[in-house]
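Here's a slice of the assembly, chains where they normally sit.
Labels A and B are assigned to the chains in the order they are written; within every chain, residues are numbered from 1.
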Amino acid sequence: MENQLIVNGKRTDGRSPTELRPLKIDVGIIKNAAGSSYIEHGKNKIIVAIYGPRDSHRYGINIERATLRCRYHMSPFSTEERKNPQPSRREIEISKVIRDALEPSLILENFPKTTIDVFVEVLQSDGGSRSASITAASVALADAGIPMKDLVEAVAVGKVDGTLVLDLNDIEDKKGESDMPVAFMLNENKITLLQMDGKMTVEEFKAGLMMAMEAAKKIKEIQKEALTRKYSSGERKNDA
Amino acid sequence: MMPRKNLLVSAVRKEQIIKSLAQGKRVDGRGLLDYRPLNITPNIIEKAEGSAFVKLGDTHVITGVKIGVGTPFPDTPNEGILIVNAEILPTASEYQEPGPPDEDSIELARVVDRGIRESKMIDFSKLVIEPGKHVYTVYVDISVIGMDGNLFDAASYAAVVALMTTKFYPLINQNGTLVKGSEKIPLPIQDLGVSTTFAKVDNYIIVDPTWEEESIMEARLTIVYDKNGNICAVQKGGNGGLLVDDVLKIVDLAKSKSEEMRKVLEGVISNA
């Protein structure tokens, strides 16, 4: 039963092991935000809004650089079973790792004593919602004009029916042998998020990393197109 | 307990808004009694039994409906349960802090709840699986994504469209076990309450206020009409007052406006 997730080299949704799910990004969808984006990645539907940099009066704020805050949150209707609207421990951990994934790409020294907020709302969740959130958030940060060294893109790899596969969907995430989301800053050849659970040999781990990196290159093209689409349409926001 | 921070509208801008109203026009070009463009997408969340994405100008609201099973309240053993919850997300504006629902989110949920409940929109007596034991719980979750005024109408439209287009698998009692039916069914809908919201800015009564307008208004009045022309929910908002004559006038304006909006909503639903 369990090894029915890949049949004749095709996955439950018809993809090959190294194929990405459909991925679509829109930029600049929320009026009040400094930057925003909307991503559909598989069945994930996620919205990201950036607020800031804004002066922070919080005691203990960093006086040398902007402080990045991040909230990853799932709407109650985003999951099969209704989700309690209160942040779960899972959401709190993911908020942290998303922040850690984005921060290396940003030049925060330009905005001392300020806060930059990344608000991620998962309207519908599928496998890989944290990866999709990072991909979308990086675009939204670019839309907000936050100076960055590179875009960040994320995708998961994992092992399903003993096979390495790219970009796990919900059922593969739950029933597969392992799941490993990775985020990249490709220009610098850097990894900014890396988590794994399940079991993998060292060789599988290394091969999976390379598979994820190849996919990240494709995702980066989609990110750039989304930004170009907005900024070539003459809606360019002032950097101020 | 504390009022939310309002949008800061400069004195110059305020003057400009009022001057425009004096000439019968809003600063965005609308007439005083015109709604902004309203765009409604039903069934946007496949994982929910019902859903709708409402764009009322730059006010964006998504509502999802989930159907669960619950124990009825002891005083209403023969009725399903309605739970309405709203969150004004921190994505919506720079003044919205993440955290548990604030008083604005709670008021929003409760006003939408009253509109649904008091219009008798849903026949809750038909949402009973086993009297006193198992009933359906209808969760209506409202996520405000973008904030540009008149949340009550946008959230209400999203909620009613999501409910009208909800389809769910019934549960059937087979020898004491609840078994999922084979075909999805709609909710037992029997009415449709339509919300319209008016604001008084300076001496002018306008419909569908933007956030900017709300920030300088005297007060706001939301009225929900049922299909028979009865008023079924009212909520005054804002930290000013309304003349008694204003209220009497708004009630009449709301009646005709609600008929207009009812047609829009019914159109969306029949095309869903």
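The working rule: a contact is a pair of C-beta atoms (placed from the backbone, for glycine too) under 8 Å apart; a residue touches a chain by one contact, two chains touch by 3 or more.
Predicted model, so just to flag it, every value in this text is computed and none were measured.
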Legend entry - Chain composition of the complete assembly in this structure file: A x3, B x3
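Throughout what follows, only the chains that are shown with their structure count from here on.
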Legend entry - CA centroid of chain A to CA centroid of chain B, Å: 31
Inset, instruction - Please give the residue numbers of chain B that touch chain A in the complex, ascending. - result: 44-48, 51, 58, 60, 62-66, 68, 85, 87, 89-94, 98, 100-101, 139, 141, 143, 145-148
Inset, instruction - Using the touch definition up top, name the residues of chain A that touch chain B in the complex. - result: 29-33, 36, 43, 45, 47-49, 51, 54, 71, 73, 75-80, 82, 85-86, 117, 119, 121, 123-125
